[in-house]
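Just one protein chain is left out here, and the rest sit where they should.
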């Protein structure tokens, strides 16, 4: 911001700097509470699924209303819910239908977040984004750079496309699972446990694209897969989490 | 500098991690989470428990008189007790006056990051009443914790 330097600063750089200062001036919270909130969304979705399937299989109405009366008076006792890691383990033994419901719930949460997030990013005067005449590639770059940076404090590491509407967003260090490790060795179980953790960002991508005009039902399909990290740099024992590929398919509407 | 062993006890008086090095010349020697260490763990727990109670009683009205180190003729025990009831203990040779910074690192940078922040790991290692009060058997087994303990303490072994 030294005035001596300004002649060398282009208009774009100046805007960038302003944007950065603006970002820094916004209210903040400790990132740890955000990571923990994100981490608990999966056990939460499993717990919700448990509760919903329980209540659909008959429950004496009297005790329920008594319980509810007590609950509404004092929201006490953690209603004997299981610890997070135990809820996660239930995901391993759940049948496919239950797993699908859990994932759907998370994906929906992500979708809601994606819609709100794109509003937030649009109104933040980011000089890198022009929402006029955005083509699909620009939209994907926006997701890789701005959405990811906002949510995970980093950009997508690599963007690939087949030029027929499918994009592969590669994240070699997907933050929410950074600390994850189940046992001495990486196992198939651990991979299965990571899967539901990929649903929120998939939903976010759908939500962002929806609010940018890709609105038709089923127009955007997004899923994620665990992939080999780039050029196996001996990362098998160093405890690096696996790389993730977010696969986005956008169907043309014409 | 020589560290002999590292121990973690949880709020249920259970040893949830133990690592003992047997050869000074070899960082990868010794045992991890060994059945053979069960009795030693109980003795170590008992010793710290007793001295801790005494030091707290001696403090009288003054609050917080936590025990930090205990020295015998052969070794020194360095102790960190957290408010949440975790105990981190290192046994070293007598030359190590104060390893509290090492214990803080093991807690804040290793335990918190690889156990508390690791949603796949339990945070409470006793799964039932029968596994509480020193009768538990579960250990910290996740690779990030194991690996980072080795990386951090290994160079201090010899």
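The chains carry the letters A and B, assigned in the order they are written, with residues numbered from 1 in each.
Just so it is clear, a contact is a pair of C-beta atoms (placed from the backbone, for glycine too) under 8 Å apart; a residue touches a chain by one contact, two chains touch by 3 or more.
Note that contacts and distances are computed from a predicted model.
> Given the choices "Adenylyltransferase and sulfurtransferase uba4", "Ribosomal RNA-processing protein 41", "Exosome complex exonuclease RRP44" or "Trafficking protein particle complex subunit BET3", state the protein name listed in UniProt for the chain not shown.
Per the UniProt record, the undisplayed chain of the complex is "Trafficking protein particle complex subunit BET3".
> In the whole complex, what residues of chain A lie against the chain that is missing from view?
Looking at chain A, the ones touching the missing chain are residues 23, 26-34, 36-38, 40-41, 43-44, 47-48, 51-52, 68, 71-72, 74-76, 78-79, 81, 83-84, 105, 108-110, 112-113, 116-117, 120, 150-151, 153.
> Can you name the residues of chain B that touch the chain not displayed here?
Touch with the absent chain occurs at residues 11-13, 42, 45-46, 49, 51, 55, 58-59, 62-72, 82-86, 104, 107-108, 111-112, 115-117, 123-124, 132-135.
Throughout what follows, only the chains that are shown with their structure count from here on.
> How many angstrom between the C-alpha centroids of chain B and chain A?
Spacing between the chain centres: roughly 36 Å.
> What residues of chain A sit close enough to touch chain B in their complex?
Going by the criterion above, the answer is residues 32, 35-36, 39-40, 42-43, 83-86, 88, 179-186, 190, 193, 237-239.
> Please output the residues of chain B touching chain A within their complex, sorted ascending.
Going by the criterion above, the answer is residues 113-114, 117-124, 141-148.
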